[in-house]
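Removed from the display is one protein chain of the complex; every other protein chain stays in position.
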Amino acid sequence: MNLSRLRHGALDLAEWLAGPMPGHCGGLAVFAGTVRDVHEGRAVVGIKYHAHPALAERRLAEIEVEGARRFGVQLSVGHAVGELKVGDASVVIVVRAGHRAEAFEACRWAIDTLKQTVPIWKEERYAEGPARFLEGTPIKPVEQT
Amino acid sequence: MNLSRLRHGALDLAEWLAGPMPGHCGGLAVFAGTVRDVHEGRAVVGIKYHAHPALAERRLAEIEVEGARRFGVQLSVGHAVGELKVGDASVVIVVRAGHRAEAFEACRWAIDTLKQTVPIWKEERYAEGPARFLEGTPIKPVEQT
Amino acid sequence: MRITVECYGASQRWCGAELISLDLADAASVAAALDELAGRYPDFASRRETVAVAIGDEIVASARVLADGERIALIPPVSGG
Partner (left out) sequence: MRITVECYGASQRWCGAELISLDLADAASVAAALDELAGRYPDFASRRETVAVAIGDEIVASARVLADGERIALIPPVSGG
């Protein structure tokens, strides 16, 4: 697969899982983040995801490379941009590993790292009141996570 | 979904992911175990999974209930029986949770627990030499994990 | 009385069969059935402590009293996943 890691609209998990499992791998770990219907007590109707496309693509690719190096696994990372509704998948991490321990570790590391290193912003839309950008965390390089 | 948790032949991950994400959930964690091509230095051509069907179904259901209780998540567990070849998925855990921390914890707990509590046995088939049952771990109740 | 033993997983190899009939004294316990198997099958005897017994979808204690015609299942150490 040589997919773009940044996609317009909700991610299709089946597409991200379509690759074959290498014969030397015994563990597949997947994480997907989806839009929740409530945040800090407010009813959410959707989230618009904004990205700096060039830097975001680069950072997503760096997470794949760094995860492979640190954990000895095969890693794919995707993120949505644009308008998503409640239940839609905004992010997916797929890890194919020899065994489950490193599959889980790499998957957890990748989502935690993505949230600190990739220039993407949530603009949350509510049932009542104006949309707003969520508070975030100052961007860090992938190697510093 | 009201699927049987014990299935004949390789599991189809897409089927296990087909359920909708509840609006209050933001994190989906999935683990799948697949047949590896080598074990303890021997070339593996496949694994036949044997189960005690009644007790295995009951224990898989208990893992779902106990995982939901302990972690406050929604959990689905499936396991294959019969002949699987290298790369085929033998087990799948799907966790839908409010946030990623409990999604990962519940997913890891479920696969670790399944391996100790469900009456299933791997009979490994090799490129050379006779098939053999793998050494296992004495069965425990789900609550003791 | 007569009971049937279903041998799962590697216990098939230890006992040399998938199904075994045992003639036991009336009201014999699970433990008595395992004693009988251990006497017949040395490969089972050496692993007996690692094996659980199920009746239907339940693991039963070794003190469980058996009835004529009942089936018990040997559950050797498990290796699923």
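Each chain gets a letter, A, B and C, in the order it is written, and its residues are counted from 1.
Here, a contact is a pair of C-beta atoms (placed from the backbone, for glycine too) under 8 Å apart; a residue touches a chain by one contact, two chains touch by 3 or more.
This is a predicted model, so every value here is computed, not measured.
List the displayed chains that the omitted chain touches in the full complex.
Displayed chains contacted by the hidden chain, ordered by label: A.
Residues on chain A that touch the omitted chain in the whole complex?
Missing-chain contacts on chain A: residues 33, 49-52, 54-58, 79, 90-91, 111, 114-123, 133-139, 141.
Basically, only the chains that are shown with their structure count from here on.
Using mean CA coordinates as chain centres, what's the gap between chain A and chain C in Å?
About 50 Å separates the centre of chain A from that of chain C.
Can you check how far apart chain A and chain B are, centre to centre, with Cα atoms defining each centre and the answer in Å?
Spacing between the chain centres: roughly 24 Å.
Would you pick out the residues of chain B that each touch at least 2 other chains?
Each of 33, 111 in chain B touches at least two other chains.
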